[in-house]
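Below you'll find the structure I mean.
Here the complex is missing one protein chain, while the rest keep their positions.
To keep things simple, chains are lettered A, B and C as they appear, and every chain counts its residues starting from 1.
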Amino acid sequence: MSQIEVGILGATGAVGQQFIALLAEHPWFRVKWLGASQRSEGKSYQDAAAWRLRVPLPDDVARLSVDAATPGRAPKLVFSGLDSSVAGEIEGAFAQAGHFIISNSKNYRMEADVPLLVPEINADHLALLDVQAASRGWKGRIVTNPNCSTVVLSMALAPLRPFGLKSVMITTLQAISGAGYPGVASWDILGNVIPFIDGEEHKIETETRKILGCYGDKRVEPHPVTLSATTTRVAVQDGHTESISVALANRPPADAIIDAFNAFKGKPQQLGLPSAPAQPVVYMTERNRPQPALDVERSHGMAVTVGRLRPCALFDYKFIALGHNTIRGAAGAAILNAELMHREGLL
Amino acid sequence: MSQIEVGILGATGAVGQQFIALLAEHPWFRVKWLGASQRSEGKSYQDAAAWRLRVPLPDDVARLSVDAATPGRAPKLVFSGLDSSVAGEIEGAFAQAGHFIISNSKNYRMEADVPLLVPEINADHLALLDVQAASRGWKGRIVTNPNCSTVVLSMALAPLRPFGLKSVMITTLQAISGAGYPGVASWDILGNVIPFIDGEEHKIETETRKILGCYGDKRVEPHPVTLSATTTRVAVQDGHTESISVALANRPPADAIIDAFNAFKGKPQQLGLPSAPAQPVVYMTERNRPQPALDVERSHGMAVTVGRLRPCALFDYKFIALGHNTIRGAAGAAILNAELMHREGLL
Amino acid sequence: MSQIEVGILGATGAVGQQFIALLAEHPWFRVKWLGASQRSEGKSYQDAAAWRLRVPLPDDVARLSVDAATPGRAPKLVFSGLDSSVAGEIEGAFAQAGHFIISNSKNYRMEADVPLLVPEINADHLALLDVQAASRGWKGRIVTNPNCSTVVLSMALAPLRPFGLKSVMITTLQAISGAGYPGVASWDILGNVIPFIDGEEHKIETETRKILGCYGDKRVEPHPVTLSATTTRVAVQDGHTESISVALANRPPADAIIDAFNAFKGKPQQLGLPSAPAQPVVYMTERNRPQPALDVERSHGMAVTVGRLRPCALFDYKFIALGHNTIRGAAGAAILNAELMHREGLL
Partner (left out) sequence: MSQIEVGILGATGAVGQQFIALLAEHPWFRVKWLGASQRSEGKSYQDAAAWRLRVPLPDDVARLSVDAATPGRAPKLVFSGLDSSVAGEIEGAFAQAGHFIISNSKNYRMEADVPLLVPEINADHLALLDVQAASRGWKGRIVTNPNCSTVVLSMALAPLRPFGLKSVMITTLQAISGAGYPGVASWDILGNVIPFIDGEEHKIETETRKILGCYGDKRVEPHPVTLSATTTRVAVQDGHTESISVALANRPPADAIIDAFNAFKGKPQQLGLPSAPAQPVVYMTERNRPQPALDVERSHGMAVTVGRLRPCALFDYKFIALGHNTIRGAAGAAILNAELMHREGLL
């Protein structure tokens, strides 16, 4: 199969590095262009970026020259790990100039004509791209993936839709890598919990409803579920752990819930997309799982692990969900989005 | 004031060490007797116990000879930090022999004739001691304090009783010191979250209702509130953080809730007990507090800190509470219980 | 190639689990027998052992029945991860009964007729096996690998032998996994340093000299280098970091040292053994490396990473070395030993 050239916006940042790592041996996509701030322009990537991941920086990317974050020399397909403070303007400019932006940033997620995509859940939301083309007049497009804690939650909730999701109470215990780099100061988190992440609760409460919503009549109707979120930061490197209680319209027995988790599949699995986990949601029966240190790498970080399903005295059931926040929750999510778009002929 | 001699059961364990530390300069109580397992019998305390606290082991206690965990040489007033695997039998034997056991163990907490005491909340439950005397035929008595995560929750809920507490959803992030010593293996918790603590959720859901309940007619009627708890362990040394949502029969404005937290007082404050925090519940207005690293030592570890009060989309309000699990949640709680009993003439 | 059946002594412990993980897809060796304490006897491995590694427990091993730690049903080749408190007796009994014991325990390491093997460094020490056969009268044999911190040091020193190693001062910062499981209590190490590891300094100071020594005349003459070690424990999951200063008889320029590190190779590389790292010692030029979080997994945990070479004001050079303590320093070391023995026709 011929390789598709891709670019990365925000290439030197935390998400940008994760894009490079995950694309290192990708069967379809090949990194050919790197965009970053003016400070890095003209430098080789290895000089511009302090590589901080456990996997080595691929040699060919190390030698790529970093470009400015402006359209022009970039390939058609561009992954964006830009910070939200600049993503709105830059991603828009790229889309206008004809690029297909697969964005991890929050700026366009809740726009009515932008897909907020989790391919296992709402592949049909890609139909919004035609709406986007009509409304924006862009030659290119923008597709977004959710906030990292929202992906994990959405993957755990999607299998429960048949039971009539009514209410979701969630408290997260989020990894420090979710804050980017340098992100959380070690003085603030060593041996500590920070019970606040700016804007995160609102994202969970709104993005989840769009993700689980139905496409029809050129728009996405948000799912009627009501969510209430509390988000906290803990001294974990990678992996967001979520304590979730759900109220259901049609309370099934626990076994049916577990079966629904394990049987959950979507377009990526049907199409055999390269980054698709064979089983997107894995239920563990051990009473003390999932744990980030033990379970975050499941299916190369693309599967969500669930455990401890038990009755809730206030709602119907409660359980724990865990996912890799910089893979399933960021760069891996965006790559899966692009894989789906490629296979659907949308690139 | 003349000093009251006290003993400590389980003196070499984690709670026992905390008892010794907190009693080191106590104005009323003086440690004169230490009971532990046969392995330690006859040794000096400093030889029998590996002291693990940041505060130094007091010299006079260091030289005390450790006795067996049997009645006889112990003073009348005995604090018990025994493990629950042996506390049932040993504490019972001591009570039968005439000792007043101030127990931190779970064994007797839910017995109908045993006070589960949080002096700020339910000092009147000490009336159960007469019932206990009648039913057990013991010369001595047993008074208990709650499980560590339950104390923090109860202190945060007690001020809300006037608003008609109906439902409480809680997820805890608990410190490793709550598991005793050696407790949690470092391999299991470094950079990790363990989303399970054996028996803890049940304790929260049951003990809290007894604590908040009403005494009358020689029994405690549990509070009608329904609780649903999820408990997790995080890499924090001391301090349980709790994410709490509450439904109230009479929803007040947020200011009234905050005023209720800050104004909450009880018998210990009225009586000026030595270990009583001047303000038992302190509300912080900073948006990222309370944090265990910054707030756990408030009022020598005896105050509970609350923050982030905000509306809950599902219930009425949600907030974060934090307390010191081995002080307010264990040894300090027991000492406050004994102080109350002394001032009430019950010893 | 036909598979060789192997057994594992101490199969449920920390090193035993690492053996199972590393042998899961081994091209030559296949785990067919598991020996453990009586408590586990007769249970399936998954019931007997609480699996604690990030990689999944292989299904075929999970279903194996655990045997007692006695010779009889075990295959000829047996890896031993036994605790030193029992390894002396049990490993001896197995060797007498005809088994080839590849031991990670300290008990036989310093015996004059037992190879203390690091295949890159002293493959010729295997000649001691004939001496062992003659002196012990065993039908089987015992071969040992060094203590975990010693392996890392030895690998870093071996390339320097041509320059006349005279003196080595070392301070280690060792990972908690080196203490087995449950090993170090989280209360003791969270946010802390423990500047003492029982017996570890003596092992480094003695084992290293045997490893670097010369075989001749049916014995190993220890290397004349003098070592002085300080060992500490830090809050790191895997990876021992070592601060090393060396005095050399023939002080070369720094470049020659770096070249010696990078060029170092031995029998495992010549023979292409399955677990052999292509480059056993890798020098990094970045000024803040190696770091356990970033470098410990190099070559599947079998390479030692070195960095920060610079002049020492007291000796000649100082540098930092890092290696994976449970792979290169324990289970992986033993497997490489067995691979060498197999290829040399010694099994």
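Note that contacts are C-beta pairs under 8 Å (C-beta built on N, C-alpha and C of every residue); 3 or more make two chains touch, one makes a residue touch a chain.
Since the model is a prediction, treat every value here as computed from it, not as a measurement.
Asks: Among the options C:A50, C:A134, C:A263 or C:L314, which residue touches the chain absent from this view?
Replies: C:L314
Asks: Looking at B:L294, B:L309 or B:M341, which residue reaches the missing chain?
Replies: Here the residue in touch with the unshown chain is B:L294.
Asks: Thinking of the whole complex, not just what is shown, which of A:G35, A:G191, A:G301 or A:G323 touches the missing chain?
Replies: Final answer for the missing-chain contact: A:G191.
Asks: Which of these, C:A24, C:I194 or C:L271, touches the one chain of the complex that we don't see?
Replies: Selected residue, touching the omitted chain: C:I194.
Asks: In the whole complex, not just what's shown, which of C:T70, C:S135 or C:T230 touches the removed chain?
Replies: With C:T70, C:S135 or C:T230 as choices, the missing chain is touched by C:T230.
Asks: In the whole complex, what residues of chain C lie against the chain that is missing from view?
Replies: 167, 169, 171, 173, 190-196, 205, 226-228, 230, 232, 234-237, 241, 243, 245, 287-294, 307-308, 312-315, 318, 320
Asks: Considering the entire assembly, which residues of chain A contact the chain that has been omitted?
Replies: Residues touching the hidden chain, for chain A, are 14, 52, 176-177, 181-191, 235, 237.
Asks: Go through chain B and note every residue touching the omitted chain.
Replies: 52, 54, 190-191, 237, 293-294, 297
We adopt the following convention: only the chains that are shown with their structure count from here on.
Asks: Centre to centre, using CA atoms, which chain is the farthest one from chain C?
Replies: Farthest by centroid: B.
Asks: Rounded to a whole Å, what is the gap between the Cα centroids of chain A and chain C?
Replies: Going by mean C-alpha positions, chain A sits 40 Å from chain C.
Asks: Going by the contact rule already set, what residues in chain B reach two or more other chains?
Replies: In chain B, 190-191, 235, 237 touch at least two other chains.
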